[in-house]
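With one protein chain held back, the other chains of the complex are shown just where they sit.
By letter and in written order, the chains are A and B; residue numbering begins at 1 in each of them.
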Amino acid sequence: MNNDLSLHAQFAKVWDNLPGWGQLAAVNHTSIARRFMLTGTVFFTIGGVLGMLIRTQLALPEQELISPDLYAQLFTMHGTIMMFLFAIPILEGAAMYLIPKMIGTRDLVFPRLSALGYYCYLFGGIIIMTSLLLGIAPDSGWFMYTPLSSAEFSSGPGSDFWLLGITFVEISAVSAGVELTVSILRTRAPGMSLSKMPIFCWYILAMALMIVFGFPPLILASILLELERAAGMPFFNPAAGGDPILWQHLFWLFGHPEVYIIFLPAAGIVSTIIPVFSGRPLVGYRWIVLAIITMGFISFGLWVHHMFTVGIPQLAQAFFSIASMLVAIPTSIQVFVWIATLWTGRVRFELPMLWMFGFLFIFVCGGLTGVMLALVPFDWQVHDTHFVVAHFHYVLIGGMLFPLIGGVYYWLPHLSGRMPTMHMGKWAFWLIFIGFNATFLMMHLTGLLGMPRRIVTYESGLGWDWLNMLSSFGSFIMACGFGMLMLDIILHFRYGQKAKFNPWQADTLEWATGTPPTSYNFLSLPTVNTRHPLWEEPELRSTISDGAHGLRSIYHGRRELYGTDAVTGKLLEVIHIPSHSWLPLLSALVLAGLCISLLSRAYEVAIAITVIATIFLFRWVWVNGAHKIIAPVTEEEDQRGEPKLHSRTMSGPGVWGMVVTLLSDGSLYLSLLFGWLYLWTVAPAGKVPDVSSVSISMMAISGAFLTTAVLLYRRIVKRLRAQIVQNLSRQFSLVFALGLLHLSSLLYLTTASDLSFKANAHDAALFVMLIFQIFHSAIATITTGLQVLRVRKGYISQILPYEPAVLNPFWLFTLSIFWVSFGSFLLVPKIW
Amino acid sequence: MVNRLRKLSLFAIVLSLVGCNGRYSILDPAGPHAEAIMWIWWGMFTVGTIVLIGVCSLWWYAIRKSHKNYTENESKRVTNRLVVIGGIGLPVVCITALLAFGIPAGHSMLPWPNEKVIIVNVHARQWFWEVSYPNQGIQLTDEIFIPAGVPVDIHVTSEDVIHSFWVPRLSGKIDAIPGRTNILRLQGDKPGSYGGQCAEYCGLAHTKMKFEVNVMPENEYENWVTQHGMKKGARE
Partner (left out) sequence: MKLINQHPWQYVAGWVIWAVWFVIAYGGLSVACQIAAPDPEQGLINWITVSSLTLTLIVVGYLVWCAVKSWTLLRVSSLEAKFTLQIATAVYIFAALGTLAIGLSLLLIVPCI
């Protein structure tokens, strides 16, 4: 017993955060996730207050409480905050909190990235909120349609705050997406094959991959619009060959998947809670997996249904109309699987179940109006009216907020170690439920009576008066409900009854971590051979913390996880992860500085800060692998009966992280390519681009250098795999030199070309492509330069072949986009 | 036809009782397009309400019904039956029905080539509508005159930002986008004055960007054109 206690103490010493200010250097997923959720709640409150102001202004006709200018800022910020600063981050927070615990591991796989993501979110959010305080918030609506948001019609800094701030926040979303994907695929408990994964993990896997593919179009669009505003590149200006509809395509290419990115984790919560309170496994696990995959894909084929009134031909609209209706099928499959689970189970009606019922009613209602809106002629009428406002509040509040609150009550004992109670919780539920429906149910009728969105006031006598009064009244009831909800949760931390072990009799592993959880979750990592470990192996409760399972050595001081096969869950290696670090905070601070300097158009400062940021990020890259503060090579590591450390293999999580990041990067590149082809073919001012100002032969020479470099690099990796390490440093130097030649020829041809990127949208797109290529070539070359140094330092060697394997996909990606660009941006227009 | 009219007027009375009429009401149509959409809405509303009540009751029943022990096979059968009938069958039937009504309705609203059609150009700017009749040489601001029962093609363009042209009682909306010309087919059957408004947020005075469509009997319209068209001609 004494021995055990000291083992726990030793684990705590390695895994706990630093005390005091040191908390800011924390990278532990439980701490970071809590911060995500807390910050999200704060933003939700702010967004809610803005919503209440909107409802106050609309309560009576002809009111002049709020000026049109402020009103525009309010509705823009309400949407922006709720979507970008509340919904996505809080769900990511929930996922980051739960995923490692559910799959039986100790932390996420890239802890410093979690911390960076959090700080980017926090600082980005603060920057955006500042604009509201200064009265210069973005005011062109949360989807920022050009030309209203462009420099000509929004000359103030509002749009810049949106474009830069949101992009900053999106870095956080994408990094969480990458991290969750790799964690779910590579760090599940040994034996947990994909088919034995808790269903929640399937939902989060889909969500994470959708973030990876879905966010880059908006990131690209934001970059392009900011370039148009700041540097005069006319991507969206029809007078110079651009098209404002390109913005709408890119925005909704992100915007529609985003709705499902929000819905999927919430549905995952429902699929987790319902079986527990039905006292039986989820029936139709495979139906759900099928529905998740189907939803993930179809949701990328719906975006034009936000654009039915822009004048796209009817047949093309029909494609999207039918696709939008088809998405009802995976949704209703899930609903009926939940019904079947309740049907065949023995239901206990506890507080979370109340929220599940609220969810069902509101979400089904929102889903039905969604199918209606997918019908093109009906959409022509109600598009941009309050009918749509009612619809998406039903979908988002019903489909996301109700399950989330149900989930919060369900996992409260896990967070606090105390039980919630029905008393106040029930009241909060009914206030919110009744208030919500009072606000939004009759708002459908308001829309049908012709009230458009975003009008600051309305005249009396149009039939809208009593409906608006009702909505405003309902929103205040709902606000009281949220007040009571928050009070209930805060009070429970103090007065709630202590929770027993696994208080809801759940089946998933997160309840075996102890409540509240320790920083390392599990003292020893169990092998899992079932979907319902806590139901089928109740002894796990004690065996895990007695240290009866794997990876219980800690004397080495490393934070370690098991790395397993992505499909079968077979044990492959031991993943060592970095402990607390100041780099994420510092990097995020520098990036925030960059954001502010761009906002204030101090471009010299921005360049200086970029240099500092680069230094920080390369320092981050440097402190890795066998570096002395991470995992220096020791004698003991092969003698303890565990698999090899991942940095001694060639397939660790870094390779996976690189590949998933490149998928995201590829999505960004494809969006750019789409923009280029779109401006060429479909835009009304489109014509075959004139590319004669870029030297094709110079480009081909540059490409030849790049191709040789990549071939050589691949050879190095191949030889490393075969344990051949002669002349390693010289070979890396050669690749480095070739990379430099490639890069300098690319830089030369870019500066030598006389692209008129201020007068012509094609030239601007071509210029962005060249910059994109230079950025990638530069990173590949510099990191290879670092590899030369790392070979000399002994961080890359016969027993440490890891890093070249990680960098290899990046070189390949750089090569691929080079030749694709060469073909599609230069060659095809020339031949045409 | 008479029967249909009587039915319509009865319906209009019921609607005005529940408050569905109004200057901008979609539910109080005055043209064939808006009317088709209204009927589609009431159909969808009826089916939607039944589905909502059905699904929620089923859920409630599943929770409340007395418990019975299901074997593995039995619960599999219950699940597959529920999912196939409710999860797949129900939406497939609804979607098919919806498209069967919706696609022809949408088709009939398109600006098909038609010799009778009158062309009106509407150029949107912050924050008013410039209206011109290219064949008659008439210029107006914020008001449009059209003959009853004759299809009119509105050619919508924009000077500055994106606006959206919408006369709820006559037809759906179409965006006015800089660099593009969009065409909306409009037809009013009952003479009268119908409110139109900008539906896409276009800046500070978005709320006030309204206009009026006056539908007049065909002979009155002819008179109006000769009067105003002449004036235009005289000025040139």
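As a convention for this text, a contact is a pair of C-beta atoms (placed from the backbone, for glycine too) under 8 Å apart; a residue touches a chain by one contact, two chains touch by 3 or more.
On a predicted model such as this, the values are computed, not experimentally measured, just so you know.
J.: Please pick, from A:L38, A:I126 or A:V682, the residue that touches the omitted chain in the full complex.
T.: With A:L38, A:I126 or A:V682 as choices, the missing chain is touched by A:V682.
J.: Of A:L290, A:L441, A:L589 or A:I799, which residue touches the hidden chain?
T.: Reading the full complex, the residue touching the unseen chain is A:L290.
J.: Can you say which of A:Q23, A:S195, A:Q497 or A:S693 touches the chain missing from this structure?
T.: Candidates A:Q23, A:S195, A:Q497 or A:S693; residue touching the omitted chain: A:S195.
J.: What subunit A residues would touch the chain not displayed?
T.: 193-195, 286, 289-290, 293-294, 296-298, 300-301, 312-316, 318-319, 321-323, 326, 566-568, 677, 681-682, 686
J.: In the full complex, which residues of subunit B touch the absent chain?
T.: 103, 107, 110-113
The rule is short, and it goes like this: only the chains that are shown with their structure count from here on.
J.: What whole-number Å value describes the gap between the mean CA coordinates of subunit A and subunit B?
T.: Result: the chain centres lie 37 Å from each other.
J.: Give every residue of subunit A touching subunit B within the complex, in rising order.
T.: 68-69, 72, 140-141, 145, 147-148, 152-153, 238-239, 243-245, 280, 283-284, 287, 309-311, 314, 318, 321-322, 325-326, 328-329, 332-340, 342-347, 349, 353, 357, 360-361, 364-365, 368-369, 371-372, 375-385, 448-458, 462-464, 683-685
J.: For the complex, which residues does subunit B have touching subunit A?
T.: Going through subunit B, the ones touching subunit A are 19-27, 33-34, 36-37, 40-41, 44, 48, 51-52, 55-56, 58-60, 62-63, 65, 67, 70, 74-76, 78-80, 82-83, 86-88, 90-92, 94-95, 98-99, 102-103, 105-107, 109-110, 126, 160-162, 164, 166, 168, 171-175, 177-180, 182-183, 195, 197-207.
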